[in-house]
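Only one protein chain is missing; all other protein chains are in place.
Letters are used for the chains, namely A and B, taken in the order the chains are written, and counting of residues starts over at 1 for each.
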Amino acid sequence: MEPKIGMRNLKSSAFKGVIIFFAFVITIPLIIILLYIIKQGITQVNWHFLTNVPAPPGEKGGGIANALVGSFIMVMLAAVAAVPIGMLAGIYLSENPRTKLAYYSGLCVDILQGVPSIVVGIVVYFWVVKPFGTFSALGGSIALAIMMLPIIIRSTEQTLKLLPDSLKEAALSLGVPYHRVILKVIVPCGFAGILSGITLSIARVIGETAPLLFTALGNRFFSTNLTKPMESLPHVIFNYATSPYDDWHDLAWGASFILLVFVLTLNIVTKVITRKWKIQL
Amino acid sequence: MSIFLVLIIIGVLITLIVESLPSIKSSGIKYLWGKVWDPVQNIYGAYPFLVGTLLTSFIALIISIPFSYAIAIYLGEYNPKGWLSDLLKNTVELIAAVPSIIYGFWGLFILVPLIRTLEIKLQIIPFGVGVFTASIILAVMIIPYGASLGITLIRMVPSPLKEGAYALGATRFEVIRKVIMPYTRTGLFAGVLLSLGRALGETMAVTMLIGNSTAIADTFKNLIFGPGNTMASVIANEFAEADHTLYLSALIELGLVLFAVTVVINLIGKRIITRFTNN
Partner (left out) sequence: MENTIVKAENYNSYFGDNHVVKDVNISINKNEVIAVMGPSGCGKTTFLRGINRMHELIPGATSKGKILLDGQNVYDMNAIYVRAKIGMVFQRPNPFPNLSIYENVIAGYLLNGIKVAKADKDVIVEKSLTSAALWKEVKDSLYKKGTFLSGGQQQRLCIARAIAMQPELILFDEPTSALDPISTSSVEALFHELKANYTLIIVTHNMQQAARVSDRTAFFYMGELVEFDDTKQMFTNPTDQRTQNYITGRFS
């Protein structure tokens, strides 16, 4: 029996080694990517970069001001639409899990979550761009809102479902009407989870390019007009990266750096919210 | 409010179907295996793109599975708590958080030259871009999905089951292989499906790295290392140039196929998981 156990133990340790290798080796590409972007991008970022529109090819300088503002406007607009709808739907799903409507909308949320972002872009093109005859930031916002919805709905629903029933009972037994129980007890207690779902969804859409390709298009110039094409950070990266001009490549690195900073900050913020604001039940 | 949701989904479906109608009418079911994509002559066959999509997704899946599993096993079984595992967990979440455009951009400038040198060494035409390159980047991007699902599933294996095996004198490896793996097998399969669903729909990184060619390669080597196209990337590239209705409609039909495939795979995956977690 002895050699057999030795052999088996050896296999076990070897396996562990293999697992550890594979698990940690994956951090290498990530670190390389991050370091590279930081290295290439940080040299690009200066005040001029952040406050100017791109220069024509061949000219030095230029920046991503239009993209920054554009992304900000469209994401905020998308959030304004998606957050209330998403929260309400999430509340409905958590409070009425057994109705037929809940089943079908839950199904739709799952479907929506899996829809490729480019398909969302196509559809919004036909809903918004074609009828109005123009690419627009509005269309872009709508596309982004559609992408934010499943995340917000699911996280609201999960958070609220985790709250104990005794909370609701306590409020109801005091003679508080149902809608107030939801608004003044349930939602505030689940606030951390709901908020983190919202920040997560923002972090997700701020880097989305495909839905904007056919809706907001892009705009060489600075614009805040919602009914006209608008530039966005990810789109500017796509354009400049695939262009043949070197100085536009530089711009793309800078833009990537900024985008990365935003996304990472939002993710950290999400984590902090969940930790700090979570109400101890 | 949820009625609104249902309306949206129905709307999406209807729009896609309606807009693909012209194309469906003209090429019929042969669309799915037509090998020629020629907008000028109005011949549209989706076959090259189906191949491209499936190839990139499956290669990406194959590459990513060992890593996803390893991370899942490590964080679910070997080291669920502690600073090192927190570090790994955060890293994996970071990978998922990075927008795909950044992966594409980085891939274009760093990965592509690397692949080019590799191809030169292997005596293949050094395109640099191509199915293989796209698959690599795709693999990195889908690892977090499989990993996080795997972690949840592995943690769900009931302790009494594992303890029974240990009490019989099994090594850690054997417990993993003979107890944990079989128990989570269906769930992990679902995880694979969901990762696949994610890979199928990925657009930007793939568009930038796949080389955008609408022909099918003739040799296996060219198939993997040569340029190609996925359904998503072709839509991204040619949508803006589609100047006549049939062309546009053909692209939309592609979108419809993509929609159908991703939805089906995602739903199956989710269904398996809910059934698993409810047991």
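By definition in this document, a residue touches a chain if its C-beta (ideal position, glycine included) is under 8 Å from a C-beta of that chain, and two chains touch if they have at least 3 such contacts.
Note that this is a predicted model, so its numbers are computed, not measured.
Asks: In the complete complex, the chain left out here touches which of the visible ones?
Replies: Across the whole assembly, the hidden chain touches A.
Asks: Considering the whole complex, which of A:P131, A:G175 or A:P244 touches the chain not shown?
Replies: Reading the full complex, the residue touching the unseen chain is A:G175.
Asks: Using the document's definition of touch, tell me which of A:V119, A:C189 or A:A255 contacts the absent chain.
Replies: Of the candidates A:V119, A:C189 or A:A255, A:C189 is in touch with the missing chain.
Asks: Out of A:L107, A:L167 or A:L226, which residue would touch the omitted chain in the full complex?
Replies: Among A:L107, A:L167 or A:L226, only A:L167 touches the chain that is not shown.
Asks: Give me the subunit A residues in contact with the hidden chain, please.
Replies: Against the left-out chain, subunit A lists 98, 164, 166-167, 169-177, 180-181, 184-185, 188-189, 191, 279-281.
Simple rule for what comes next: only the chains that are shown with their structure count from here on.
Asks: Using CA atom averages as chain centres, what separation in Å is found between subunit A and subunit B?
Replies: Centre-to-centre distance between subunit A and subunit B: 19 Å.
Asks: Would you pull the subunit A residues touching subunit B in the complex into a rising list?
Replies: 8-9, 11-12, 15-16, 18-27, 29-30, 32-33, 36-37, 85, 88-89, 92-93, 101-102, 104-105, 107-120, 122-123, 126-127, 146, 149, 153, 203, 206-210, 213-214, 234, 237-238, 241-242, 249, 252, 256, 259-260, 263-264, 267
Asks: Touching subunit A in the complex: which residues of subunit B?
Replies: Residue list for subunit B touching subunit A: 1-6, 8-9, 11-12, 15-16, 19, 66-67, 69-71, 73-75, 78, 88, 91-95, 97-106, 108-110, 140, 143, 171-174, 176, 197, 200-204, 208, 232, 235-236, 239-240, 251-252, 255, 258-259, 262-263, 265-267, 270.
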